[in-house]
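Omission of a single protein chain aside, the complex is shown with its protein chains in their original locations.
Moving on, here comes chain A:
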C-alpha cells in the first residue's frame, strides 16, 4: 500500500519536472494573449485597435466568441449585441448589422452602420415601434414595404430581448 503511494507520487512529480524547462521563455516568445479590437462606425471609432480578452459577436451563422489566435474568417453580423470582455470588465453594444473580419495576427475588425451602448436605448420607443412595424407587416402595402417592416421587426425584437 505504501509503495503504491510512492509510485503514484513519482508519477505525479515527473510531468512537472518535464514541463518546467518549457515554461521558461525569452522576450521574443512573449506574445500577447489579447485580441486587438477595432469597432468602427461610419461616423465614429468606438475601439481603435484596443486589447480585449474576448469579443462575442452575433454572426448570421450563430453567436460566436473570438479570442486571440482565432482562425481568420469573415462573418456577416445580424443586428444584435457585441460583447467586449476586457480585463477591467465587459461592455455591451447593440449594432445594426455589418461585418466582422478576424485577421490572422489576432486582430478583429467590426464594421457596422449604427452601434450604441445598450443603456442608450429606450424600451418605450422600441415597444411603440414594434406595434407600428407589425401593423405595416400585416397590412396590405407593397411587397417592399412589408419586407422593410419585417426587417424592422427582426431588429426591434432582438433589441427588446436584450433590454429586459
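We take it that contacts are C-beta pairs under 8 Å (C-beta built on N, C-alpha and C of every residue); 3 or more make two chains touch, one makes a residue touch a chain; residues count from 1.
Everything below uses one rule, namely that contacts and distances are computed from a predicted model.
J.: Select, from "Exosome complex component RRP41-like", "Mitochondrial ATP synthase epsilon chain domain-containing protein", "Ubiquitin-conjugating enzyme E2 2" or "Small ribosomal subunit protein uS10m", the UniProt-recorded name of the complex's unshown chain.
T.: Going by its UniProt entry, the chain not pictured is "Mitochondrial ATP synthase epsilon chain domain-containing protein".
J.: Among A:88, A:105, A:122 or A:140, which one is in touch with the chain left out?
T.: Touches the omitted chain: A:122.
J.: Can you name the residues of chain A that touch the chain not displayed here?
T.: Residues touching the hidden chain, for chain A, are 43, 60, 79, 94, 96-98, 113-114, 116, 120-122, 125-126, 129, 133, 142-144, 146-148, 150-152, 155-156, 159.
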